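Take a look at the following structure, please.
Then we have chain A:
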Amino acid sequence: MKPGTTSAACVALLRRDLALTWRRRGDALNPLLFAVIVVALFPFALGPEAQVLERIAAGTIFVAVLLAALLSLDSLFRSDLDDGSLEQLVLSPHPLSLLLACKIAIHWLTTALPLIAIAPLLAMLLHLPDSVLPVLLAALALATPLLSLIGAICVALTVALRRSGMLLTLLVLPLIVPVLIFGAGACNAAQAGLPYAAPLLWLGAWLVLALVLAPLATAAALKISLT
Partner candidate 1 sequence: MNPLVLWFHKLGSPPYFYRFAGRFLPWLYAIALVSGAIGLYGGLVVAPADYQQGDSFRMIYVHVPCAWMSLFVYAFMAANAFVALVWRIKLSETLAMASAPVGAAFTFITLVTGSLWGKPMWGTWWTWDARLTSELVLLFLYLGVIGLYHAIEDVRQAARAAAFLALIGVVNLPIVHYSVVWWNTLHQGQTVSLMGQSKISQSMLWPLLTMAFATHVYFFASLLARARAALLALESGKDWVRAIALAQPTREASAHG
Partner candidate 2 sequence: MAEFFHMGGYGAYVWAAYAVFVVVLLADALAPLWQRRGTLRDIAARLRRESKRKTTP
C-alpha cells in the first residue's frame, strides 16, 4: 500500500480547482468589474483633464488591481473549509505547503491574470502614455503574485473567522505597502523618464523570496487556525 506521488497530488488539486473555477466562472468576472468601476470613479472625482489623469494613472491602476485581488483572497480557503476539504488536505501525506502553493497559483491564475489582461484597458481610460504600458504590465506581473502569496498567509490566519473582510484588509495592508511603493514607483519613474529597472528587480527578488517562504508560512498559519 503506497500513497500517490506528491506531483500527482498537486496535479489532482490543480485540476479540481480549475474545474471548480470553470463551474463558477461567473464569479471570476467580479474582480474585473470591481477594478474597472474603481478606475472609472477617479475621473468623476478628479475631473476629466487628461494631464491630471495621466499623472495618477499608474498608481490608480495599481491600487485598483491590488484591491480587486485582495477582495477575492477572502474566498481562497473558504469553500474548502466549509466542506471539510481543507482537513483532507492537511491529513494528506504530502507537504501541505506544496499543496497550498498550488491553491495560491490557481488563485493568481484565475483572478490576477485576468486583471493584468485588462490593465491596458484601464490604462487607456486614464490616458497612461503608451511607453509606460510595458512597465506597468511588468510591475503588475511581479506585484500580483506577491499579493497572492502574502495575502494567503493572512487568509490562513483569519480562515476560522466567519466575517474576516475588514480584518483581512488591515492585516494585508502593512505587508503590501512596499510592493505598492516599488510597483507604482517603477511606473512613475518610467513616466518621468527616469531609470525604472531597480524597483522592478527588487520586486523580482522579493517574489523569489516569497515563492519559497510564503507557502511554508501559510501552511504553518493554517495549522494554527485549524487547531
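Please note the rule applied: a contact is a pair of C-beta atoms (placed from the backbone, for glycine too) under 8 Å apart; a residue touches a chain by one contact, two chains touch by 3 or more; residues count from 1.
Candidate selection criterion: all candidates are chains of the complex that A comes from, given by their letters.
Note that the structure is predicted; figures quoted are calculated from it, not measured.
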Here the complex member from 1 or 2 that touches chain A is candidate 1
Within the complex, candidate 1 is touched by chain A residues 153-154, 157-158, 160-161, 164, 167, 170-171, 173-175, 177-178, 181-182, 185, 188-189, 194, 199, 206, 217, 220-221, 224-225, 227
